[in-house]
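One structure below.
Of the protein chains in this complex, one is absent; all others appear in place.
Presenting chain A:
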C-alpha cells in the first residue's frame, strides 16, 4: 500500500494534467441555465470536429461517427442485467432515453489496436517511422457522467506521472464534450454508489438534460468553448420550473439504480480478504474470456506485438488491448504467474476496487455496469463484493 505522501504526488499530477479548458467550469455552472431544442445540437457539425455519438447498430447502442441527429437512437430504450442486453421501444421520442452500451469513449481515446512504428530496410539502412499522432479533433455527443469520470481516470493513467502517452494525449486534447445527464438508470448502473453520477459535474463543455423527450434540453456550460457554442445557437433562459424538472429527473434516476455497492471501505474489505472462499466460487463460473476488461471504460492494459513480413524487409510494432484474464498477461520467463482463473478474477476485481487507489489515488470503477451486462455468464462484481462482505473473515479488522 502506498503512503500518504505518494498519494499527494498523485494529486499534484492531477493538477498538472487538468485540462485548462475545464477551469471555467465552476463559474459557468453557477450561472443561469438555458434551453435549446434538438435542432440546436446540429450546430457542432461543420466546426471541424469528427462527431461521435450513440447510434443503433446490431441491436445495441454503440459509439460511432454520426452525420445528423437522425443517427441518434430516437425513441429507443434498453433493458440491461447480468449477461443480458436488449433494445426496447420507448413510448416517446427521447434522443437519450437509454444508458451506456457495450462500447465506451475508450475506443476512440485509447484505440483497441494501434500501430506504434514501422521499420523498413533499404539497402544497408534501416528506416524507422513513428506512427503519426491523430490530428482530427473529436466531439463526443452524449457522454454520461460515469464516462466523464472514466475519462478522468484514464487521463491520470496515460498523462499523469513522468511518462505521458503521446497518442492518448493527441486524441484527448481539445475533445469537445457534450455530456448528457441520465434520464433513466440502467439495470446494472451503480454510479450513485461510486459517486460518479448520474449528473455530470466535471469534464464537459456543455451538459444537457432532456426535459421534454426529443425536443427540449436544459443546458449547462462547462467551459468557454461550451459557452461559445451555446452563444451560436438559438436558446433562451430556462424557467424555474424547467430547472426543477431537470432536477426531478436526475433525482428519479439516482433513486432507481439497478445495482449498488458499499464503496466506502471496499478497498480495505478486499485487501483483507484475498483468501476468501468466494474467489473459488466465482472462479468456477468465470470463463476468463476477458469481456469485462474489454468493456470497462477504465481498463487500460495493452500488449505489444511485433510483426515482420515474409521478405524480412518490413516490420512493425503495434499495441492492442490486453487483459489480466489471459495467460500471456502474466507470462514471465518460465511461465505465467496467474495460472488459476481464481487469481485472475481476483486481480481484476481487486485492481478495480482496491489497488487502483494505491496506484492512481482513486477507485478504478465508475459504476457503469458494463462488466456485469457484457459478461457472458453475468458475473456481477457488486454481488461478489457483497458475498465477501457477508462473510468477511476479519470483520472490523483494519
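The rule is short, and it goes like this: contacts are C-beta pairs under 8 Å (C-beta built on N, C-alpha and C of every residue); 3 or more make two chains touch, one makes a residue touch a chain; residues count from 1.
Rule of thumb we're sticking to: contacts and distances are computed from a predicted model.
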In UniProt, the chain not displayed here, chosen among "Energy-conserving hydrogenase (Ferredoxin), subunit A", "Oxidoreductase", "Carbon monoxide dehydrogenase large chain" or "Cobyrinic acid a,c-diamide synthase", goes by "Oxidoreductase"
Contacting the left-out chain: of A:181, A:290, A:354 or A:382, that is A:290
The one of A:204, A:360 or A:374 in touch with the missing chain is A:374
Full-complex touch with the removed chain, picking from A:59, A:136, A:255 or A:275, is A:59
Even though one chain is not shown, chain A touches it at residues 57-60, 62, 83-86, 102-103, 107, 112-113, 284-291, 294-295, 305-313, 320-321, 323, 325-328, 341, 373-374, 376-377
